[in-house]
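A protein chain is absent from this complex, but the other protein chains hold their places.
We call the chains A, B and C, going by the order they appear; numbering starts again at 1 in every chain.
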Amino acid sequence: MRYLPLTPEDRTEMLARIGAPSVDALFADIPAAKLDPALADLPAHKTELSVERTLGALSAQNVPAGSVPFFVGAGAYRHHVPATVDHLIQRSEFLTSYTPYQPEIAQGTLQYLFEFQTQVGELTGMEVANASMYDGSTAAAEAVLMAHRVTKRRKAVVAGNVHPHYRETIATLSLYADDAVVALSPVPQGGEDILSAIDGETSCVVVQSPDVFGNIVDLKPIAEKAHAAGALLIAVFTEVVSLGLIEPPGAQGADIVVGEGQSIGNPLTFGGPYVGLFATRQKYVRQMPGRLAGETVDASGKRGFVLTLSTREQHIRREKATSNICTNSGLCALAFTIHLTLLGETGLRKLARLNHANACKLADKLAAVPGVQVLNSAFFNEFTLRVPGKAVDVIEKLAAKGVLGGVPYARLAPKAGLDDLILVAATEINTDEDRAAYAAALKEVLA
Amino acid sequence: MRYLPLTPEDRTEMLARIGAPSVDALFADIPAAKLDPALADLPAHKTELSVERTLGALSAQNVPAGSVPFFVGAGAYRHHVPATVDHLIQRSEFLTSYTPYQPEIAQGTLQYLFEFQTQVGELTGMEVANASMYDGSTAAAEAVLMAHRVTKRRKAVVAGNVHPHYRETIATLSLYADDAVVALSPVPQGGEDILSAIDGETSCVVVQSPDVFGNIVDLKPIAEKAHAAGALLIAVFTEVVSLGLIEPPGAQGADIVVGEGQSIGNPLTFGGPYVGLFATRQKYVRQMPGRLAGETVDASGKRGFVLTLSTREQHIRREKATSNICTNSGLCALAFTIHLTLLGETGLRKLARLNHANACKLADKLAAVPGVQVLNSAFFNEFTLRVPGKAVDVIEKLAAKGVLGGVPYARLAPKAGLDDLILVAATEINTDEDRAAYAAALKEVLA
Amino acid sequence: LEEGLIFEIGRTDVTGVDIEDAGDFTPRLGGHERKADLGLPGLAEPEAMRHYVRLSRMNYGIDSGLFPLGSCTMKHNPRLNEKMARLPGFADVHPLQPVSTVQGALALIKELSRWLLSLTGMEAVAFTPKAGAHGELCGMMAIKAAHIANGQKRHIVLVPESAHGTNPATAALIGYEVKSIPARADGTVDPAAVKAALTPEVAALMLTNPNTCGLFERDVVEIAEAVHAAGAYFYADGANFNAILGKVKVGELGVDAMHINLHKTFSTPHGGGGPGAGPVVLSKALAPFAPVPAIVADGAGLKLVEDEGEAGAVQALGRMSAFHGQMGMFVRAMAWMLSHGADGMKQASEDAVLSANYIRACLGDVMSVPFGERPAMHEALFDDAWLEGTGLSTLDIAKALIDEGYHPMTVYFPLVVHGAMLIEPTESESKASLDLFIGALRDLAFAAKAGEKERFLGAPHYAPRRRLDETRAARAPVLRWVKPQPLPEAAE
Partner (left out) sequence: LEEGLIFEIGRTDVTGVDIEDAGDFTPRLGGHERKADLGLPGLAEPEAMRHYVRLSRMNYGIDSGLFPLGSCTMKHNPRLNEKMARLPGFADVHPLQPVSTVQGALALIKELSRWLLSLTGMEAVAFTPKAGAHGELCGMMAIKAAHIANGQKRHIVLVPESAHGTNPATAALIGYEVKSIPARADGTVDPAAVKAALTPEVAALMLTNPNTCGLFERDVVEIAEAVHAAGAYFYADGANFNAILGKVKVGELGVDAMHINLHKTFSTPHGGGGPGAGPVVLSKALAPFAPVPAIVADGAGLKLVEDEGEAGAVQALGRMSAFHGQMGMFVRAMAWMLSHGADGMKQASEDAVLSANYIRACLGDVMSVPFGERPAMHEALFDDAWLEGTGLSTLDIAKALIDEGYHPMTVYFPLVVHGAMLIEPTESESKASLDLFIGALRDLAFAAKAGEKERFLGAPHYAPRRRLDETRAARAPVLRWVKPQPLPEAAE
């Protein structure tokens, strides 16, 4: 077996050194009746060529986004990632390294995490960020728990226009943690009334902007009301590129900002692994979940970086930890920070502008299709279509015509009674031909 | 432009430091009338996404070998290369390094070249090998020049069953170097009479085994006759995997062994870059072309490696050099040596055996197609079919049916009058289904 | 040569990405344009390449040398797996594409599940948890969901004192009170102690097996039976699955839920701290409570059940995260499993255990081995008794190991032995590599006993950094770069 360096002779010699009569003797503590179970349903080892064929065949059964006009978003976005990014994250010293508990031989990881934290802080307009979470949805759920710790209250208000998967993730964790959630109803065209749900028991208000329907939300009045009630504002985003063009949550009074970082540096990969971004104010840092890289000096006075404030964490604090998170999204965070470093301010602004321009063009193009209505007045790179009939069927018919046209809102929230809405995303990858193909196919489907 | 770090401000500052009024002043020595020509037929710079689309579209116009039953050989072979190989050769420190003239910071390159040289020596059964040539054909041409230097004669005898491209490469170089070449006629079924062409003026005899038709040639009698006449035997191979199963040329009396190393570690890539292997006897080493890595010690007594015997080379010896070769195939040699290190003796033997087994199975399968004849009695992984009608047409019709069935000999040598022969190669990549598909398609084509 | 921060070497007017011009158009941002600068530095591509290549060279990875981290199983990461994960049919598909366009992706998850179930003898897989700790959370939620469904209110979770920190943290996160079970003298859990603690308040026992002392809990079946008899569930921490993969099915030992770290046992790369993937296998009793999404087969192909309460997920505990789990990791793990096959996985476990016992046997005379009377599993545990009188600590040994060219072993864990050093060689090492490592540790042991203090106290000497001041970092945390303020002008 190509991955196993020991030879039969090695094994014999090693057993002799141990003084064990056989390998089985080393497994003597396993009840004999349970040892070496049959695995007849699993095949024997395969050559590399054979594995490539098996997995290649499965891969070929999927329709890659890059092979068709593609407008699917709703929390994950197809952007172009420079080849440099994937090359660099595959370097052995990044790919095969461990969590940087031994800082002397992990300065590479620690420095990029420190840079990542700073970048996330700048993007969100917040003071401090952690070294990544699993993804946007779990970051949102953790943010709620953190708000409870800060406010010592246990009731979260979740806006209706938050991504339904995020809502469910928050609801699930809250349910088992015995915390309360007030879940508002979705308002596709925007302008939902969140303020009236905030009261003196509210620990936090969770608001997404751009929201799941694509609407850009003014966070300032919500922040004001929340703060007046002693609650925190948790601002969520699912498309981080939007922060290159629109007002950051930090500038609007958010106390915790969480979101999905996949858009920068990371491929779609059917939903994961992604990278959760988590930022907050300096004063709450000790209530924050997740890893933190911090600056210090070494024994000879040189600047260096270490994981810090680990007394918040499970491996030290055990049941009193701020979170049980341990492994997070190191390599995805690396991809994020490399891509963002390549972009820089100039590149990110141009990218965001192009995304918005493409969305505007697409919205105009689709709004011209008879029977179709664009719901949003203000949006970034995603908007909502109202179509005659069931959105699910429209999307299936578009797929049959080779256009992946977006996400039926009803797929995310089947019980919401909003069956005629499609969430449509546009990014820099879309061409004029793509948009024309979509409009033409939609016209045919609705005819 | 993403690759150019200087900003307009940088340029202004730098010009000021130089004391030049403008960039154009730096180009003052170029006749003004010729400066800054129009390049209107070339487009402006493109984004990475756009380049991917342009080249992706061109790539999509080709039929990749991996997408069809594939039996094309004749000097380049499709083998499976472990993913590790391509990963490692892309490491920055290998990919972006220079020729190792500064050995203190190029020990990585130098050590693998030393290992490569040893591996090539072992494979070919020769004493010394160089650090690679461009490919097998140019290595063969250089071998002839080397034989002329060793023997101080200038007439080469080239066997008829040497790959026609190799014959032409030798003939072209010899023509312009004012050397004589005796080119024998091809004998597809093998057994050509080479001995009678050797005389007292012969500098060298060039013989390929397995030859272009797939026949395994007994080199011993040729070596004896050549040596008796004061000539050298140059043994050529185009499929290096064969050396895992058949007698090496070094054991049969060859004086120079050259061949194509592409099969191990390197993809097909439409013919290049490949890697030429070149080995000879110790006593001829100072007449050898190409780079050589040698062992030495550093100032603190540690083992290290350097480029050596460079007094043979053009950058020192100029017009008296043994060759004009400078850049060679470093990275392809690295791919070769990594793949061969992964294989080791055990793996290479198994691989060679599987190749041979697949060729035997394929030969039986195709010989059973009515009208088809397999010419060879002994072969490794390639053999020759005689088909009714023009081989070129048969191959085109097979391609139309989605089978790449081999190479018409007439494509390599249109004037040889051997229009009904197909060179067919089998490797470990072929499955039973591939072979069945070929036989079925061939039957239909010939029906 | 020191490498500056991107904020020090980059500039906001430089970019390493060319982007098409958006042209003229009327923005529809509703007045929410960003006004302030972002303050994000850019680097041209050649500069960025160098920055990260240089950073990488300050890191140590499996590809650099043996990585003896106990409990964290750092084994060889085949590049085949990376290649497979990048196939466009896996890397370039969106989680919310129509299900008809991702049948291969669903089939892969289904096949991965089939392998995991066969290897564990369990009933169902919850495949969405994103890492081991997230898997624990999922498993414990399933247990809580089951108790709720059964109308039970139980608020205590038993955890042995040798447990990973994630275990108590997870239990506490969902409102359980954690009660610790002490280890007996031989390093394993005493069934009697478990039985004594099993009140009707107890919801579950969380147990790592093989345990963190590197021993197989030989009374596990008896313990599981007692847990079940008390109406509680048995949660197994799968961190040490690598020792028993293919050697025993945990379902046959009475386990109700176990997370599997694909980035340990199944070799998806650790990546400097993730991403991982923590699918949870569930027993028949807990299977109905698996979270959404689920994959079910019907006549037309594979279907995704994405909403609670739908057919196929009637009792689902809820949703662990957006979308459908760590696909990229699934592909890598599947490639690893296919490559090994049933025979190779069993061999891998045996080699891992053999190598650990070999290390213990070769170092037992110079270092002290607690619980040495039992065979080790895939980890060799040492304590610091052998350092008595040397003035050196476990940490000093760990840092000195860096100078020998190795990553340190896991230290001060498990907590149940003093100054623990936990070494896991995995199955990826040749005997020659093990012998070199053993030689290095023996040499250090002799040096420690010979009083060569500076070799240890000043270590590492040959790393990119000397020992770092962690106290300083924690006392006044500097968690981000801040633009240096210009110095005030000197008074004229």
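By definition in this document, a residue touches a chain if its C-beta (ideal position, glycine included) is under 8 Å from a C-beta of that chain, and two chains touch if they have at least 3 such contacts.
All values derive from a computational prediction rather than experimental measurement.
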| item | value |
| --- | --- |
| Chains on display which the left-out chain touches in the complete complex | A, B, C |
| Contact partner of the left-out chain, one of B:Ala180, B:Leu195, B:Ile246 or B:Leu375 | B:Ile246 |
| Sites on chain C contacted by the missing partner chain, in the whole complex | 1, 9, 14, 18, 44-47, 49-50, 53-54, 57, 62-65, 75-76, 78-79, 339, 405, 428-430, 432-433 |
| Touching residues (missing chain, whole complex) on chain A | 1-5, 7, 45-50, 82-84, 86-87, 92 |
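We take it that only the chains that are shown with their structure count from here on.
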| item | value |
| --- | --- |
| Two chains sharing the most C-beta contacts | A-C |
| Centre-to-centre distance between chain B and chain A (centres being mean Cα positions), rounded to whole Å | 47 |
| Euclidean distance of C-alpha centroids - chain B vs chain C, Å | 46 |
| Numbers and ranges of chain B residues touching at least 2 other chains | 2, 47-49, 82-83, 87, 92 |
| In chain C, residues with contacts to at least two other chains | 11, 13-17, 19-20, 43, 45, 49, 53, 78, 80, 82-83 |
